[in-house]
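What follows is a short report on a single structure.
Every protein chain of the complex appears in place save one, which is left out.
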Amino acid sequence: MPTRIQSQARPDTLLLNMGPSHPAMHGTIRIMLELDGERILNSEVEVGYLHRGFEKTCEHRTYFNLLPYTDRLNYVSPLINNLGYVMTMEKLLGLEVPERAQFIRVIMSELSRISDHLTCLAAMAMECGAFTVFLYKMKAREFIWDVIEQTTGARMTTSYIRIGGVRADLHPNFDTVLKKAIEETRRVLKDVRGLLDKNKIFLNRTRDVATVSAEEAVAFGWTGPCLRSAGVYYDVRKAHPYLVYDRLNFEVPLGERGDNFDRYMVRMKEMEQSLRIVEQAAVRLPRTAGAVIADGIEPAEAIKDSRKKRVRRPIKLSPNLEGSEKNICSGILAEGTGYVVPPKEDTYTTIEGLIKHFKFFMRGQGIRPPRGEVYFSVEGGNGELGYYIVSDGSDQPYRLHLRAPCFHIVSALEFLIKGRYVADVIPTFGSMNMIGGELDR
Amino acid sequence: MPEAKTKQPPAQFITTQFNHILGWARKFSLFHYPFVTACCGMEYMSAACAHFDIDRFGAGWTRFSPRQSDMLLVVGTVTQKLAPVLRIVYDQMTEPNWVIAFGTCAVSGGIYDNYAVVQGIDAIIPVDVYIPGCPPRPESVLDGLLKLQEKIQHQDQEWRWKRRRY
Partner (left out) sequence: MEKTALLDLLRQKFPREVKEAFTDLGDEVIIIEQDSLLPVVKFLRGQPHQYGLLLDLTCVDYLGQEPRFEMVYHLYSLTQNKRLRIKTRLSKKELRIASLTELWKNANWLEREVYDLFGINFEGHPDLRRIFMYDGFEGYPLRKDYPLRKRQPRLRLRE
């Protein structure tokens, strides 16, 4: 069946297909162009090549089980998606999260945001020909991923932020690794600014290309860095502060003209602001209530002892569970409610812990929020990432809908590239930061 | 020399050595075509960049056209909508070619068992090496690449004079 552009095109123009398998490493999207020489007369964007059925799959999983699916939505900033889902659930359940967990969440989500902007601008610069910028930014991203891996256990798809808090506390070496990551990122940003900011070629390709005015941006439903580059001041962290953002000092950079260069500039400045936030939060982190116990009894011995009497001494857990010991738990998880996994020491040595663990994971039990619906949004790497959850009282969501920010941004692509050259498509598309997992869900 | 004496097909020693050399040349100069779809693309980028380098194994140059490459790296989830596109890309590749399924979604559909996702790309194209992981660490990617290189070294190489006999 011919597409719209194939049936509407004039017979003397060329139809070019920038097919789903892109060299531009943005994922899978198909742009069909109607060309007159190099000028684009008309275009059509076809999405859906990565539609993985996220919303329907989530209706068949429990609230706890569907956390890994949220990681894979905006896969360059997975912790922010986790955060959005978890905060929506906490709004529905009315949960209070301990303060240390909130600070840790802020640090992790800002690191994710930095890694998102790094990847977006690296890909955009590489397609414009600046391969060095790509390699430099990937190097900085590796340092940030080192921090994330040492804390959460995985480089990318972490499932770290849980309902009620975070999964495990920061490890003792956190400050050193974080400092190294911040230092390296700052150095890379300085180098890249020197390479690209006043570069004639880059400016020619991005200045005054694909300009968007503020009214048009709002009419298209844009949010996030793309909207701020057009001059509209809307940032969810400032408009509806969540977590501890109202206690931290940071600015929201705005652009003037809404062209590609402004989108690039806004993202670079946002990275610097995010580094500021991370530094402040790392300093203001409240001390953990419990100390990290160096020695304890072995788990096997504790289980054997628990058969006769209750074990009151600290137990040394396996390294995989480091940071989630019982004495640290109260600082990072909303304990006592039925919405978090009980600590492993209790599960294996007391009967109440075992029952709580069982009831949390059993089908039909576990997290069962009251009937109702809720919408909550956080500031994702691309804009307002919103979750709309309808609950019918059981342990599986009745409907889970994601407000994907880049869906609205990419819907404006046909309008933006009309009348421009083919070569303008690349930086325009690159500056929009299209992420396939979020666009197609 | 045994070759001069008999009228049998050329001595196995020469062809084996030639096989060996051809295998050595092919395995250390792999031009790959990254068919990137989803999250595994980020780990592919990490594996290709400076920290974990696939260039030191000879597979550094990304050829963005299936006709110029001999390894198809299917990275990420393949949906039913994308399946014909993958088939077309594979058909355009010239012999000899190899396919690596990168990531659990390409190997078997991953965590997505629903109406929209193909449960493993070996339902569409023949696969040589499977790299599991969601996403696989760059070290796993390098391990998979080494396994492919071993396979290339030991496989029966196809070359023109051999084909003509059929």
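A few remarks follow.
Each chain gets a letter, A and B, in the order it is written, and its residues are counted from 1.
The rule is simple: a residue touches a chain if its C-beta (ideal position, glycine included) is under 8 Å from a C-beta of that chain, and two chains touch if they have at least 3 such contacts.
All of these numbers come straight from a predicted model, not from anything done at the bench.
The undisplayed chain touches these shown chains across the complete complex, A, B. Interface note for the absent chain: among B:53, B:122 or B:143, the touching residue is B:122. Touching the missing chain, out of A:14, A:201, A:219 or A:355, is residue A:219.
Mapped onto subunit A, the footprint of the missing chain covers residues 1, 4, 47-48, 51, 53, 55-57, 60, 91-92, 216, 218-221, 223, 232, 234, 239-240, 372-375, 377, 384, 386, 388, 390, 398-399, 401, 403, 407-408, 411-412, 415, 440.
Where subunit B meets the chain that is not shown, the touching residues are 80-81, 83-84, 87, 113-116, 118, 122-124.
The rule is short, and it goes like this: only the chains that are shown with their structure count from here on.
Annotation: 32 Å between the Cα-based centres of subunit A and subunit B. Across the complex, subunit B is touched by residues 19-23, 25, 27-28, 48-53, 56-57, 68-69, 72, 75-76, 119, 134-135, 138-139, 141-142, 145, 155-157, 436-437 of subunit A. Per the touch definition, subunit B reaches subunit A in the complex via residues 34-39, 41-43, 45-46, 49-51, 62, 64, 76-77, 79, 81-82, 85-86, 89, 111-112, 114-117, 134-135, 137.
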